[in-house]
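As you look at this complex, bear in mind that one protein chain is not there, while each of the others sits in place.
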Amino acid sequence: MISFENDYSAGAHPKLLERLSETNLEPLPGYETDRYCESAARKIREACGCPEADVYFLTGGTQTNAVVISSVLRSYEGVLAAETGHVNTHEAGAIEYTGHKVLTLPERQGKLDAGELRAYMEKFHGDENREHEVFPGMVYLSWPTEYGTLYSRRELSDIAAVCREYELPLYLDGARLGYGLMSGEADMTLSDIAGLCDVFYIGGTKVGALCGEAVVFPRGNAPRHFMTMVKQRGAMLAKGRLLGVQFDALFTDRLYFDISRHAIEMAVRLRQLLHEKGIPFYLESPTNQQFVILEDGMYRRLQERAAVSFWEKYDKTHTVVRFATSWSTTEADLEELEKVLDEIQDKDQH
Amino acid sequence: MISFENDYSAGAHPKLLERLSETNLEPLPGYETDRYCESAARKIREACGCPEADVYFLTGGTQTNAVVISSVLRSYEGVLAAETGHVNTHEAGAIEYTGHKVLTLPERQGKLDAGELRAYMEKFHGDENREHEVFPGMVYLSWPTEYGTLYSRRELSDIAAVCREYELPLYLDGARLGYGLMSGEADMTLSDIAGLCDVFYIGGTKVGALCGEAVVFPRGNAPRHFMTMVKQRGAMLAKGRLLGVQFDALFTDRLYFDISRHAIEMAVRLRQLLHEKGIPFYLESPTNQQFVILEDGMYRRLQERAAVSFWEKYDKTHTVVRFATSWSTTEADLEELEKVLDEIQDKDQH
Amino acid sequence: MISFENDYSAGAHPKLLERLSETNLEPLPGYETDRYCESAARKIREACGCPEADVYFLTGGTQTNAVVISSVLRSYEGVLAAETGHVNTHEAGAIEYTGHKVLTLPERQGKLDAGELRAYMEKFHGDENREHEVFPGMVYLSWPTEYGTLYSRRELSDIAAVCREYELPLYLDGARLGYGLMSGEADMTLSDIAGLCDVFYIGGTKVGALCGEAVVFPRGNAPRHFMTMVKQRGAMLAKGRLLGVQFDALFTDRLYFDISRHAIEMAVRLRQLLHEKGIPFYLESPTNQQFVILEDGMYRRLQERAAVSFWEKYDKTHTVVRFATSWSTTEADLEELEKVLDEIQDKDQH
Partner (left out) sequence: MISFENDYSAGAHPKLLERLSETNLEPLPGYETDRYCESAARKIREACGCPEADVYFLTGGTQTNAVVISSVLRSYEGVLAAETGHVNTHEAGAIEYTGHKVLTLPERQGKLDAGELRAYMEKFHGDENREHEVFPGMVYLSWPTEYGTLYSRRELSDIAAVCREYELPLYLDGARLGYGLMSGEADMTLSDIAGLCDVFYIGGTKVGALCGEAVVFPRGNAPRHFMTMVKQRGAMLAKGRLLGVQFDALFTDRLYFDISRHAIEMAVRLRQLLHEKGIPFYLESPTNQQFVILEDGMYRRLQERAAVSFWEKYDKTHTVVRFATSWSTTEADLEELEKVLDEIQDKDQH
């Protein structure tokens, strides 16, 4: 059965497995002090244009969000995020578990708006009772967002300007960063992002790795004893090599970018195909996730032939369904999907 | 350079890498709902003789300890552990980070004593002010312990009896479980352990996996919504396959036991070698870790030729050093070590 | 200067101070085990018509909310509250500090709506990914609400019915409970509230005590070792008598109800006065808080003569201002306020 279920349904890009095998028997020190972690960090610093950056490797996205946010915030601070932000909705309360509130702002196609952020901060500082409230201490956003949308350079710069004015660290969740960077709509490079953010992560799990996210503090601005906090939050791998080798491979010969571009090419064709079949879009995204509205009968028939993701109920008889491409999506998958859709629609007409 | 530094300095057993490669392109659902996780869980249930067991896969040891302990304890409870227990000393306060105290008992070669545990519980329940104290809510121990020692079946049964009397869940940290089971001194099987404990984990990271620990609640007694708590604590892998495929391989054709036995055979020869060379032992362990006392000059010279682990200072001029074997230790490593020791000692005599 | 600033700007009702003095030299055991705590608890059980109730005394409202919510919720659960709920807005993140998320529902004049609550629960249980989300584990509401509004018996019953259906404990924050019960609009007694809620508190701080809130679990359903959790959260008073004596006095000869009625009578007259002076209401409340919209110049002039509370900016030139009455408000205060308003308005016309 073909799968457009998500961007983590296949294993790792074969090059990564190959490198894991090649290096497997080298005895290496643990806890990310090995030469592959060092090499990967160096290559990431280069790719970001940040020679001073602190680079750390964590295992998954929710973990990374919780570790970064809880180690940057002061005790009395919360993190600002869009209502639809992953930290607010799909992480089982991982941020609150560390003692911090997620302060929500409205979402505009999954994105924060600089003006609304500024208004929030002005209201907060104008409030005579603010000592009884959670202090906003950081801004969280994702790029691409949970809806696959992208901030433009202008939009992110505007948000970064508000952040600087109010001394709010700006944190970008890049679980799908590669798919953003390679989108035709993106007008930012990795280096632009590094310049605008105070901390961000380069997603591995959803972009070709078995697991792993690379956290970047671009100006060497990691909190003191960050690795101890990583350990304290149960996020340190004994065999750090697992992360180092994979990220070293991803950032060798631009593999990370190449496999991301492939996923985007597949997404463009997927979108085209869905349009051709007359399927209504819930939201058109410029990245690797496409959200469409399916009549429930059609959704059920589709599920017998292709793996896709339930997003949410649209109304009593329709469902929002997500199709995702990834580095592992093939042209054959798309051709098969076309066949499947044709057959389902054909059947529907009889 | 040869390495006896620890049991996580090599990658994975080749069979595991092979299986990761073979299954790599199969599209699988995420978050441990894939067929390999299911198969691995089934095989582990069989190996434990616990058809009802709940089995979950986590990534590393500190994480597993924090997730298990914090999800089993009630808010007002702490976990009892030996003073030298890993949770008390080497996890950067991961248990306290979840809001719970580690209550300490004396250690006897790394082990708890059933009598001292009972005395603690009697004192606690006899204390008129106990409502102002942390309630002991669980017992943590490791097998093998941090010093490589093993509880006998008698010792563990006695502890389990106290636990049952006081309704304390008994939790066994099996980071190195395989090396315990295959030790010549062990008088317990995996099934015995499952019968005595309320929850334990079968360590993968230190026994041949890239990462991964299998948590077993032997009587289907996992806390409700355990996986949500795993997610909340940042411990859930999107590509659960990474853990499922590895544990499935480890529990196919008794691989887990075979590679553990190999490590023990190597450890027996290592111990013999160290004795032959007249090196004093800090503690003689029946498992894969050996602790010796080296004069500091000798320690420095050794470090140039072989990777070993600093344990602690013994006195002003001596250091406690740990040698560890693992599934990846070879006879050639031992031969090389013998040569190295000879040369160092030879030099010392001139 | 007269004060309508809030309902905690005076000290305690004189009867309470008198009883504190009379009992002052009796040696009493600590930590709420004294006879006054017992007597107060007994009288509260009677007033609630709940002979089985567990009654505990805490010091303040935010503390009570944090202790109750964190001791009732399971680790993976959050508390549902209106967006304007005190726990969501004005407690500096006290709930999140205990590791739990406040899940928000829309507010309707400060109130939750049973239909919206049900819709939330249905959506949650219909979500295939709910294991990645915070489980709703409790409902928080206040009576009177932050806006001084009241749920009718019908409204609260409907919410309680949804709670029972979904096994959600219903928690009522009664910081101003007396002012609700004595409102002309209230159609519930203390006993009705006890029948509908799983836990609630009877506010003392804002209803005549120096400090103190009485937590009631009406069916003896307090979490096990509740007092140890009170201690653990820093909320236990050594001299529990301070709370016991005060609540014993408040629930002797219906003092709690009488002083609440007085405050409501003063509020009715205050509302009338504000209407007569043509001051627009932001929200008309049936209890002791009245919210009006003042032009900023008038607000400034008023502040020179009377203490009132800033609520929030209404627009660029107007402010929402709160007037509160309490047990200590006098007719003379109202007469003086009338004079002040006349003079300010008179000045405005010249």
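A, B and C are the chain letters, set down in written order, and residue numbers restart from 1 in every chain.
The criterion applied here is as follows: a contact is a pair of C-beta atoms (placed from the backbone, for glycine too) under 8 Å apart; a residue touches a chain by one contact, two chains touch by 3 or more.
None of these values were measured; they are calculated from a predicted model.
The chain that is not drawn here is touched, among residues C:Leu28, C:Val268 or C:Leu283, by C:Leu28. Set against the missing chain, the residues C:Met236, C:Ala249 or C:Leu341 yield one that touches it, C:Met236. Touching the chain that is not shown, out of C:Leu103, C:Cys211, C:Leu294 or C:Leu334: C:Cys211 (per the contact rule at the top). Although one chain is not displayed, its contacts with subunit A can still be listed: residues 31, 70-71, 74-76, 99, 131-133, 135, 224-225, 227-229, 231-232.
Panel shows subunit B; residues 76, 78, 89-93, 96-102, 123, 126-129, 131-134, 310, 312-313 of it touch the chain omitted from the view.
Not every partner is drawn; the one left out touches subunit C at residues 1-3, 5-6, 8-12, 14, 17, 20-21, 23-30, 59-67, 91-94, 97, 205-206, 210-211, 228-229, 231-239, 241-242, 307, 328.
Keep this in mind: only the chains that are shown with their structure count from here on.
At the interface between subunit A and subunit B, two copies of one sequence, more than half of the residue numbers in use appear on both sides, so the contact is built from largely the same positions. When each chain is reduced to the mean of its CA atoms, the one lying nearest the mean of all protein CA atoms is A.
When the CA atoms of subunit A are superposed on those of subunit C, the rotation angle is 180 degrees to the nearest 5. Taking each chain's centre as the mean of its C-alpha atoms, subunit A lies 42 Å from subunit C. Taking each chain's centre as the mean of its C-alpha atoms, subunit A lies 33 Å from subunit B.
Multi-chain contact residues, meaning those touching two or more other chains, occur in subunit C at positions 76, 99, 131-134.
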